[in-house]
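Of the protein chains in this complex, all but one are displayed in their positions.
On to subunit A.
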């Protein structure tokens, strides 16, 4: 069987780099082109809203590979170049500036782009996705502004924690009832709200932003949907991100919430997607998903590389993610449906050292640990096994009694 001789990978972050490395590890010796729209060589994103923003790490610490390691990839690394189109008939990626990259097989790993709010073009309003974003935001936090963070998901909650760690005046605003409510529900969200308040962050949940208030083109505050206002010298908009698929419009690829792939991460013959941009059917949970987390980028890229070279692997992972806020490290395996039942499995909520299980239709589908990394890893097996609901395992540990 003759495999591809020219592989193009669009996106040079964790997923794109991971695919390139996995291809070489598996012995692929054809042409490899890795295209990234940032000037920086591939770097790691999770520390951007943690150590980089806090200034505890210098940017060189988050470089994914050294120059020497990149050289051993033997890839054409095109940095600072954006893909602007895909011609499926002729199997070509079109780049800004008019260049074309011909391919036999393609990996799409273009990630996501931050969502914006109307009026957020004022000076002093920031988003955070790239290293340059993080360094810019940090330099402005050093001016000791009054900060409003709009959106209390992973990113917004981490940014608020870092800013508060710099002893700034910080307000965290979200239209949902609690921080990370969409991810983990009201119980964990409530504990997170307490965590932020205990550290001096003002938490305004259940209220959205109606508009930004500007003075001479610079943000001066936000008006909330309840009519109240918040003064701000600096606003961070962290209202989620959307898959970077604009360049694929008209390509004929199935697009929706991401590049829509099958259970093997294939979007079309010879075309695969990996990382934040990829939507695929995860047959472990019988659902389509798109995961914006670090481990998924690498794990999915490995499966894509294998399938590209002739394997037939389904990608059915137990997703893993984590967040660090103040002294809390929150880690989770699995999925967390809004209508899941939550059961305390280890520790106690009040002590902020615990593991809770999420069950859906009588099976454990997720486990979440709060400052309990080792126990959480052990309990991950319940998700792997789709174990019966933990109420039977820990009947005495009713959550409300904690």
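The rule is short, and it goes like this: a contact is a pair of C-beta atoms (placed from the backbone, for glycine too) under 8 Å apart; a residue touches a chain by one contact, two chains touch by 3 or more; residues count from 1.
FYI, contacts and distances are computed from a predicted model.
K.L.:
Missing chain's UniProt protein name, "Nickel import system ATP-binding protein NikD", "Ferredoxin", "GntR family transcriptional regulator" or "Fumarate reductase/succinate dehydrogenase flavoprotein subunit"?
P.N.:
"Ferredoxin"
K.L.:
If the hidden chain were put back, which of A:82, A:146 or A:298 would touch it?
P.N.:
Result: among the candidates, A:298 touches the missing chain.
K.L.:
Of the residues A:64, A:134, A:195 or A:291, I need the one that contacts the missing chain.
P.N.:
A:64
K.L.:
Which listed residue, A:16, A:46 or A:243, touches the chain dropped from view?
P.N.:
A:46
K.L.:
If I consider the whole complex, including the chain that's not displayed, which of A:30, A:351 or A:373 touches that chain?
P.N.:
The single option touching the absent chain is A:373.
K.L.:
Contacts of subunit A with the missing chain: which residues?
P.N.:
Residues 18, 21-22, 25, 44, 46, 61, 64, 294-295, 298-299, 302, 320, 322, 324, 329, 331, 371, 373-374, 376-377, 380 of subunit A touch the chain absent from view.
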